[in-house]
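Just one protein chain is left out here, and the rest sit where they should.
Should a chain be cited, it is by its letter among A and B, assigned in written order, with residues numbered from 1 in that chain.
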Amino acid sequence: MSILTPTAGPQAIYRINPVAKLATAFLLGFALILTIDWLSAATALVLESVLLVWAGLSVRQFLLRTIPVWIAAPTAGLTTLLYGQPLGQTYVEFGLIHVTDGSISLAIATALRVLAIGLPAIVLFVTIDPTDLADGLAQVWHLPSRFVLGALAGLRLVGLFLDDWRSLELARRARGVGDRGRIRRLLSQAFALLVLSIRRGSKLATAMEARGFGGDTPRTWARESLFGWREIALIAIGAAIAAIAIAVAVVFGTWNFIVG
Amino acid sequence: MSSAGSSCGGPTRALTFAYDERARSVRTSPSSTESATTAVGSSRPDRFRWRVVDIVVASVIGVASGLVFWLWGQAYNPLSAPLEAALPGLQALLGGGWLFAGVLGGLVIRKPGAALFTELVAAVVSAIVGTQWAALTLVSGLVQGLGAEIVFALFLYANWRAYVAVLAGMGAGLALAINDLVLWYAGAKVEFAIIYTVCSLISGALLAGLLSWLAARGLARTGALSRFASGREVSARV
Partner (left out) sequence: MTLAPQPPAAVSARGWGWRHASRKAWAVDGLDLEIDPGERVLLLGASGAGKSTLMHALAGVIGGDDEGEQKGELLVSGQRATSARGIAGLVLQDPDSQVILARVGDDVAFGCENLGVPRDEIWRRVAQSLDEVGLDLPLDHPTSALSGGQKQRLALAGVLAMRPGLILLDEPTANLDPEGVAEVRDAVARVAESTGATLVVIEHRVEVWRDIVDRVVVLAPGGGVLADGDPRRVLRDRGAELSASGVWIPEFPPRFTQRRVASSGGRLLDAAGLGIARVRGSRIADGLDIGLDEGRAVAIVGPNGAGKSTLALTLAGLLRPDAGAVSATPALAGPLKSVSPISWRSKDLLTRIGTVFQDPEHQFLSSTVRDELSVGPRALELGDVEVDARVDELLERLRLDHLALANPFTLSGGEKRRLSVATVLATRPKLLVLDEPTFGQDSRTWSELVSLLAGLLDQGQSIVAVTHDADFVAALADDEVRLA
């Protein structure tokens, strides 16, 4: 369950409404996705690192949680290096591989871009508490509360999934099928887990209905989801980083719109 | 006790009053001395209205799928490299691993929006756990969910046979291809785009469409879906 529990701490970032964090991550993501060029990505990364330091995650936590991004960035870069659109002087040509000036610069840009989009998103997400997120989505963004809370309840069942998975694993060894056929076993285990989880979900739905959920009475909220200056400030900072990155790219002529 | 003006009995008294109102309007129906069967609840149920159990089970499928998505995403990097080396664009054959949530959700819940909701929940979960595609995982989830949803809608949410599932998988596959080519592979060649799209369609049809249909049928057989139409149609009254 460790990877699914949000980190907790006294820093300001934990108290900011998850909805604002979501919006900031989206904003940065959208802005940076519009272009593939090294300058906008690098600028954004530099500015974001200030934000990341302020977030206050320990170095170990940070690296652990952002591993997927650190793996993906060079991988994506390599893909673009080998198979990107050809432009300029050719260095290597072999079958479908075509390394050129253009693909080299695109590769660097792609790698930086993955980092620039991925790192802040993960840091922001990792500090989100699911219950607070549900409150925010329903109270601030006015998404239908039945769906938001139903999904939250389903999410909470995840912790139980992992205990079940371990038992299923041991049971298969005890039943004599634990030696080989790993993939088939995994599929059968995954299916058994799904059956157990749906059963549990149905019972949970009954329990929620028994507490009055899903009826017509207008709902009140025990926890208030606030959206104040802190939240606006975070979104503004995100918007500023995005704007500066784009502006720098446009000014220095490296802007490279993805479509066309 | 409370200085805010609402006494202990305030809200609940208002509630019982509301219940009384409803009961009064319901009493006009025939009394129980005739042993005719009466409908449960005071209104005819809408075939497309989501019950609480629909929402929770769709979320459970979504969450479970989201974990699988996350695992699949981790496996993607080492698996896609050799595929891509063989033929650029071939790595899209792995794409189906992110598409089955929507199709499965649609087949089990059988209500409008089920495919979209389930795929979206799965995307949210995999994003929270941590993927390199970050917030844009949510966009993928939305687009891919729509791909399956549109197919189910075209069949008026009434046809849930195997070929519809396969088509829904292909719809999601097409959506995935468009999403990825625009957002992530914007600098790629035309041949790449074509191969990528074709492989997405194949992967969607098999991994998302056929596999989901088989899984839904297997689930129904275990009796786990007895509260759903998808579970009850497996057997007649027993």
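What we mean here is this: a contact is a pair of C-beta atoms (placed from the backbone, for glycine too) under 8 Å apart; a residue touches a chain by one contact, two chains touch by 3 or more.
The structure displayed is predicted, hence computed values, not measured ones.
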In the full complex, displayed partners of the excluded chain: A, B
Residue numbers in subunit A that touch the chain omitted from display: 1, 130-131, 152-153, 156, 159-160, 164, 167-168, 170-179, 188, 192, 195-196, 200, 203-204, 206-213, 215, 217-224
Absent-chain interface as seen on subunit B, which is shown: 1-2, 4, 6, 8-9, 11-13, 15-16, 19-20, 22-23, 26, 31-32, 35-42, 44-45, 51, 218, 221-224, 226-227, 229, 231-232, 235, 237-238
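Please note the rule applied: only the chains that are shown with their structure count from here on.
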Length of the line joining the C-alpha centres of subunit A and subunit B, rounded to whole Å: 20
Subunit B residues within the subunit A interface of the complex: 15, 18, 50-53, 55-64, 67-68, 73-74, 77, 81, 84, 87-88, 117, 121, 124-125, 127-136, 138, 182-184, 186-189, 192, 215, 218-219, 222, 224-225, 227
Residue numbers on subunit A that touch subunit B, as the complex places them: 3-4, 22, 25-26, 28-29, 33, 36, 65-69, 71-73, 75-76, 79-80, 82-86, 96, 106, 110, 114, 117-118, 121-122, 125-126, 128, 130, 146-147, 150-155, 157-158, 161, 190-191, 193-195, 197-202, 204-206, 208-209, 213-214, 217, 258-259
